[in-house]
Each structure stands twice: as structure tokens, then as C-alpha cells.
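One protein chain is absent from this view; the other protein chains keep their places.
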Amino acid sequence: MSEKVSVATVWLDGCSGCHMSIFDMDERLIELAEHVEFVYTPLVDRKDYPEHVDIALVEGAVSSEDDLNKIRKIREHTTTLIALGDCAVAGNIPTMRNPFGTDAILETGYIETATAGQQVPDSIIPRLLPVVRPIHEIVPVDIFMQGCPPSADVIYFVITELLAGRKPKLNDKTRPGA
Amino acid sequence: MPVRSRVKTFTMDGQDVSGHESETILEIARQNDIDIPTLCQLDGLSIIGACRLCLVEVVGWNKLVPACATYVEEGMEVVTNSERLQNYRRMIIEMLFAEGNHVCSVCVSNGNCSLQYLATKLGMDYVRYPYLNPDRTVDMSHERFVMDHNRCILCTRCVRVCDEIEGAHTWDVEGRGYKSHLITDLDIPWGDSRTCTSCGKCMNVCPTGAIVEKGKPAGEMIKRREFLGYLTKMRGVNNNE
Partner (left out) sequence: MTIYDTLQGMAETEHDRQAQFENEMWVCLASGCASQNADQLADRLADLVKEQELEEKVNVKCVGCMGLCATGPHVTVKPAGQHYSEVRPEDAEALVEAAKTGEPYEPLYEPEYSQFFDRQTRIVLENAGSVDPESLEDYLVHDGYKALNIALTEMSPDEIIQEITNSGLRGRGGGGYPTGLKWSTVAKAESDTKYVICNADEGDPGAFMDRSVLESDPYRILEGMTIAAFAVGASKGHIYVRAEYPLAIDRLNKAIRRAKRENLLGNEILGTPFNFSIEIRLGAGAFVCGEETALIASIEGKRGQPRPRPPYPADYGLWGEPTLINNVETLANIAPIIRNGSDWYASFGTESSKGTKVFALTGQVNNTGLIEVPMGITLREIVYDIGGGAPDGRAVKAVQTGGPSGGCIPEHMLDLPVDFESLREVGSMMGSGGMIVMDDTASMLEVARFFMEFSMTESCGKCIPCRVGTKQMYDLLGRIESGVGTYRDLQLLRELCDVTQHTSLCGLGQSAPNPVLSTLHFFEDEYLSLLTDVEAAAD
């Protein structure tokens, strides 16, 4: 058998729901494991993104400077970049801060409504960008998988199609919001 | 004198069809199970031709025409679903998604929304235009309903149903261009409106989660539009004349 396809899953500004959907593939994960190797995920103890990844499933919108650096690096080292779920595809919930502006949100969260230590953090936590953006507004995306979250079936379908050397057609399988 | 024919024969996507001269391309398409997407159009309300989704090609005509507002003509060759039309329709839907703050996942109309339905049907996999993230308000002042301007696509169905069917004309549009927005009365909170009869027609004809009932959890707002059919029938109203 040929070498396994390397898969990374990344979690930017999202709720981890899309990752839950990945787990919801259940026993199919074991089947997939015969063909793919999960080289990088939030749940694998690896700090640096690998030099080369065949498929990356990226959850979440680009919300902080850390997200921005990550997504650029991922794009550089990935063959097929998949925007996984509505936050990655369209911004979704994280973009709800955009109309108000990041400063106003920080002010509300860390000062107005804080009961102790009223101060906007300036270290350790990555700085938030002025505007939250979907991934394709930062780097080119190869496959868009809508849904909040996309179902395990759809994720399984996309991976198996890619393994079979086809570009998955998702028109009738996904929609925003579900 | 030659006799004037009131029934027109023509083709639609290569199929032979016929229609009365008082019928539109859209009506004939629906009679023949040819699907043309619409958004601002709703049977029972006046035709405004604003959303541009129902644009079709007529061979030999230099402009695309709205199927909802174009009467049938003898010998016309209508094309309803060319690749060019599909592209334009998808782009128009993308423009709407980029314009407002449509966050489907937390919308009470999630799963029961015309915009969402059309996005899927017309093959929108993502929005290529930059999101505008407008700063819009939510009017919660009415005791039964909510107006969420973030989700409004300005189809003006609410304006028309309120004016043409309910007769209240509580709703109207203010502002120009991308700053256009709906208002109640002379731009006062909906709850303070003296003309609103709280009939809920606007809520039921609203295609998105812009006008909804209070207290609905995400995904559980289902609109009921049956009333339009029988009201217009009982009253014998034809708003297109």
C-alpha cells in the first residue's frame, strides 16, 4: 500500500463544533485511518505545522493576529485547503463583532462588565484583528464546506472523494447554518 | 379586419408553450413546471421586478427581462436557465449575503428561509464579495414581533402586503442605495406605530429572519403565507393592474 495521505485539522476562531463533527464520523475514522494520517490537530501533541500537508480542514474565522499567521503558514504548506464550516467559509458568529468594532467589544467584555481587574489584556492572548474575516479573504481556499457544523457524513464524503482523486461536489449536500 | 389573437404561442427552453396575453413569462413557466427563482415576487402582491433573480433571456432581445414583469409575446424564444443566468443569479444572492449580517446558524428562520434556500439551490458555496458588515439595528419595540435589520434584504414584501392587503401602510423604505432601510410610520419604533394593526402579515411574507415572532428559538420560525391566496381571491384583487 502506498504512503498515507497526510491530513491536518486546524481550529481558528470557532467553537470546536466542526471538530466534534469530525469525531462524529465514529467508526469511519478507523476506516479512514488506513488511508490517512492525522499529522496535526488541536488534539495531537504537535506544536508546529508540518512542512507538507496534503489536506487541511480549517475550522473557524480569522479573528486574531495568531489566526492570521497560522492561516498564512497553513496555506504555504498545504496542498488542499478546506474551509470547514460556516465560520471558516463566511465568518459566521465571530463576525458578529464586526459591526461594533473590536475595541468596543473588548471594552464591553473586559472593562464595562468585568467584576475584577478591569483591563484589556495586552500579552499572552493574541491581539484581535479590527475585522473578523472568512479564510478566503486572506488566502485562497480550495474547497468550501458550509454548515454549522457540517455533518460527519459530509466531512467523510469530502475526504473520501479527495482520496479517490475527485473534487467533491457539495451543492446539494451543504447549506449555511446547518 | 383580421381577428386579433389573445393567446400567444412561444417556446420556453425549447419547449412549446402557450399563454394568454395577460400572463407573464413567470406564470407560464410555473404552469409548465419550469423553475425560475424569485425572491421579491409573491403571488397576491404587486410586481416590482426588484430582485432580478427571475431575469431570463429572450432570443433576439438585447436585454435580459424579468420574467415576473414581462408579458408573453407570440413567437418569443425564452431561455430560463442558461449558464450566464445561473451565474448572475448566484452573484445576486452572494451580493445579498455580503450586504447584510446574515448569520444563519443563530437565526430563528434557519432552515425556513428563502434566501438560504436559494443560496443552496443556485450553487453558492461561498461569497466572493467582501462582507460589508453594516452596523444595523434590531427593533424589539413591538409587543409581538421583532424587526432585525441585519437580516433584511429589502425585497419590500412587507411594505406591499401592509399597504396593498392590510391597508395600513405602516412600512416603507427610507434612504438611498446601500443605506436604504425599512421604517415603520415616519421612522418611529415599530411598537409606537399608530398605524400598525399587529396583523402579522409582514412577518409571514418576510422571506428571511428579518421580521419574526418574538420568543422563537433558532430555526423554529415558520412563516405561513396561505392567507395571501385566499384573501386576494375573496377580494377579487389583482394588484398587477
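Read from first to last, the chains carry the letters A and B; within each, the first residue is number 1.
Methods note: a residue touches a chain if its C-beta (ideal position, glycine included) is under 8 Å from a C-beta of that chain, and two chains touch if they have at least 3 such contacts.
The structure displayed is predicted, hence computed values, not measured ones.
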- [ ] List the shown chains that the missing chain touches in the full complex.
- [x] B
Task: Which of B:Arg30, B:Arg52 or B:Lys216 contacts the chain that the document leaves out - done: B:Arg52
TODO: Taking the full complex into account, find the residue in B:Leu154, B:Ala168 or B:Met221 that is in contact with the omitted chain.
DONE: B:Leu154
Open item on the list: Just to verify: which one of B:Met12, B:Leu26, B:Leu64 or B:Cys196 makes contact with the chain not shown?
Closed with: B:Leu64
TODO: May I ask you to list the residues on chain B that touch the chain which is not drawn?
DONE: 47-52, 55, 63-66, 69-70, 87-88, 91-92, 95-96, 98-99, 128-130, 132, 153-154, 172-173, 175-180
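FYI, only the chains that are shown with their structure count from here on.
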TODO: Enumerate the contact residues on chain B facing chain A in the complex.
DONE: 97, 101-107, 110-111, 116, 119-120, 123, 125-128, 130-131, 133-136, 150, 219
TODO: Show which residues of chain A lie in contact with chain B when the two form their complex.
DONE: 83, 86, 89-93, 95-96, 98-100, 131, 133-134, 136-137, 141, 144, 146, 148, 170-172, 174-178
